[in-house]
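Step one of this worksheet: look at the structure below.
Only one protein chain is missing; all other protein chains are in place.
Chains here go by letter, A, B and C, matching the order in which they are written, and residues are numbered from 1 within each.
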Amino acid sequence: MTTLLDVLSWVLLTLGGISVLIGGIGALRMPDLYTRMHAASVTDSMGAILVLGGIMLQAGWSLATIKLIAILLFLLLTSPTSSNALASAALLAGTRPIAERKQDREETP
Amino acid sequence: MIVMFGIFLLTLLVITAIAIVRTSNLFVGVMLMGIASLLIAANFFILDAADVALTEAAVGAGISTVLFLSALALTSAQERSKSSNRLLSFTVVAVAALVLIYATFDKPRFGDPLAPVQTHVAPWYLENTPTYIDIPNVVTAVLGSFRGYDTLGEVFVVFTAGIGVLFLLGSGTASSSLPRETNNEGLRHYLIPRVVGRFLIPFILLFGLYVQFHGEYGPGGGFQAGAIVTAAIILYALIEGERRALAALPQRWLLGLMAAGPLIYGAVGIAGIVMGGNFLDYSPLASDPVGGQHLGILLIEIGVGITVTGVLLSIFHAFAARGR
Amino acid sequence: MELLGLYNYWVFAILLMTGFYAVIAKLNLVKKLIGLSLFQAAVFLLYITMGKVDGGTAPIFSGAADAVFSNPLPQVLILTAIVVGISTTALGLGIVVRIKEEYGSIEEDEIQEIDRQ
Partner (left out) sequence: MYYVVTLATLVTMGLALIRAVRGPSVYDRVLAMNMFGTKTVLLLSIIAFLYGRPDFLDLALAYALINFIGVLAVLEFFRVRSLRRFAEIGEEAKTE
């Protein structure tokens, strides 16, 4: 049983690490702000779930698990909210998504 | 291996620091300072300083960014003139850095248990905390009891800095003389941050109280708790507007809190004298010396927490009031 | 490996001097304060680095009998210094805001220009 839990937590941790890394690469390589934000925020949530889930399986039933659940809950609440706040601030300030800019270029050759 | 992680983080820190100095946009500088604060806190944690990392987290994550941004909103976010005597300054700095690095070759290696720092008073603290004070967190024991004078001084420095800011910027206006409340205050139109923020505030306050009263058993204490509670109320002010935050905790109260903290701290010290001990000696406060130490540390941590909350919040409101 | 044991001190020296450069070379007052914060951070790092003991853990007793603990004293000093640091930085920012109100500028050369007139 412990081996099964160990393997499961390793899988979760590895997937979490990969997901976090993909987010980092996306935030660096994507062409404009909104696509970068998309790459960063989606993998942020996914990576947090996977990594913290993996650690939870290692921790077993203890106070640490409860704290981890709290951390995960607050991360899942705050991280998308700050992405949303940032996107709305950027949009209000007049930064336009790259897709829209491309459309404009096609319409007015 | 973990030390290697620390080295990587420190390298990132150096890159961040250089980027901070190079950028001419002050807003970007403040953002990079936020990143530097995160890196420093992670490093403190790796270097076994959980209490210090918690303090850096509580102060660096919210309050220092908010203060710098409110100062930028009142001045300007763009550096106009470049720099003076660039070559001369750079030479001075480079030479000084080389001298400092040369000096480090005589320092004991990182983590050396026989270094002079580790063999002086630290072993005494670690050995005697269980007998004299009997709380698990040695940092809190040293902060509250063994070096209580020191902490009293720091509390007064925080208090004085708060008074200084209030002298410079004014203690804010009474809430009755504020312009009429509009529906446009704070981030009220941003529904999602508002809902999530309102949900989070009680949890942050609860966490602040936990840090305050759990400081003897885990990382925490008055300094961290004060900063966390301040962060909660700043969040409230951000999403609901200044007026609501001032209605919840009026300026009068904040001034009272500012003064009450050092008073509580000093009163505990004088209570020690009255009960037959020395100044800031908590042992006579209860029937047995260890119980007295527990009571004394609890009380002075409350004093510290109150001062820090009062001062940081007054500073925040003073900056915000200037913006109107 | 022996030399890597000094890496933290080198980072301290570089950070300290980076902050110092901002203080002496930049003319913008807020930038000077940012540099001062970096300077502070470098000093914090030096203290905490000196307190670390090999194989040690944070000085909070956890029940393990043979645990080695890092030095609590630098941690106490820095813990208070961080909060004092933010208060004094706020004081500096307050002065900068007043200077902006009086002179209309936060650039050192422009302020001196106004003073000379």
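The working rule: a contact is a pair of C-beta atoms (placed from the backbone, for glycine too) under 8 Å apart; a residue touches a chain by one contact, two chains touch by 3 or more.
Just so we're clear, the structure is a prediction, and the values are computed from it rather than from any experiment.
Visitor: From the touch rule at the top of the page, work out which displayed chains the omitted chain touches.
Guide: A, B, C
Visitor: Where the complex has a chain not shown, which of B:Leu72, B:Val93, B:Leu166 or B:Val268 is the residue touching it?
Guide: Hidden-chain contact among the options goes to B:Leu72.
Visitor: Can you say which of B:Leu143, B:Ile204, B:Ala245 or B:Ile306 touches the chain missing from this structure?
Guide: Answering carefully, the residue with contact to the hidden chain is B:Ile204.
Visitor: Sort through B:Ala19, B:Ile163 or B:Leu255 and give me the one touching the missing partner chain.
Guide: B:Ala19
Visitor: Suppose we count only contacts with the excluded chain; which residues of chain C make the list?
Guide: Those residues of chain C that touch the unshown chain are 57-58, 60, 62.
Visitor: Take the complete complex as the reference. Which residues in chain B touch the chain that isn't displayed?
Guide: 1-2, 5, 8-9, 12, 15-16, 19, 25, 27-28, 31-32, 34-35, 38-39, 41-42, 45-46, 50, 53-54, 57-58, 61-62, 65-66, 69, 72-73, 77, 186-187, 190, 193, 196-197, 200, 203-204, 207, 211, 218-220, 224, 228, 231, 234-235, 238-239, 323
Visitor: May I ask you to list the residues on chain A that touch the chain which is not drawn?
Guide: On the side of chain A, residues 9-10, 13-14, 16-18, 20-21, 23-25, 27-28, 33, 36-37, 40, 44, 47-48, 51-52, 54-55, 58-59, 62-64, 67-68, 70-71, 74-75, 78-79, 81-83, 85-86, 88-90, 92-93, 95 touch the unshown chain.
Quick note on the criterion: only the chains that are shown with their structure count from here on.
Visitor: Calculate how many whole Å lie between the centre of chain A and the centre of chain C, each centre taken as the average of the chain's C-alpha atoms.
Guide: One centre to the other, that is 31 Å.
Visitor: With chain centres taken as the means of their Cα atoms, state the distance from chain A to chain B in Å.
Guide: Those two chain centres are 29 Å apart.
Visitor: Taking the complex as given, what residues does chain A use to touch chain B?
Guide: Contact set of chain A toward chain B: 74, 77-78, 81-82, 84-85, 88.
Visitor: Please give the residue numbers of chain C that touch chain B in the complex, ascending.
Guide: So the residues of chain C in touch with chain B come to 2, 4-22, 24-28, 30-31, 34-35, 37-38, 41, 44-45, 48-62, 68-84, 86-91, 93-98, 100, 105-110.
Visitor: In the complex of these two chains, what residues of chain B are touching chain C?
Guide: So the residues of chain B in touch with chain C come to 6-7, 10-11, 13-14, 17-18, 20-21, 26, 29-30, 33, 36-37, 40, 43-44, 47-52, 55-56, 59, 63-64, 67-68, 71-72, 74-76, 79-86, 89-90, 92-94, 96-97, 100-101, 104-105, 107, 109-113, 115, 117-118, 121-122, 125-126, 129-130, 136-139, 141-143, 147, 150-151, 154, 157-158, 161-162, 164-165, 168-169, 217-219, 221, 223, 226-227, 308, 311-312, 315, 318-319, 322.
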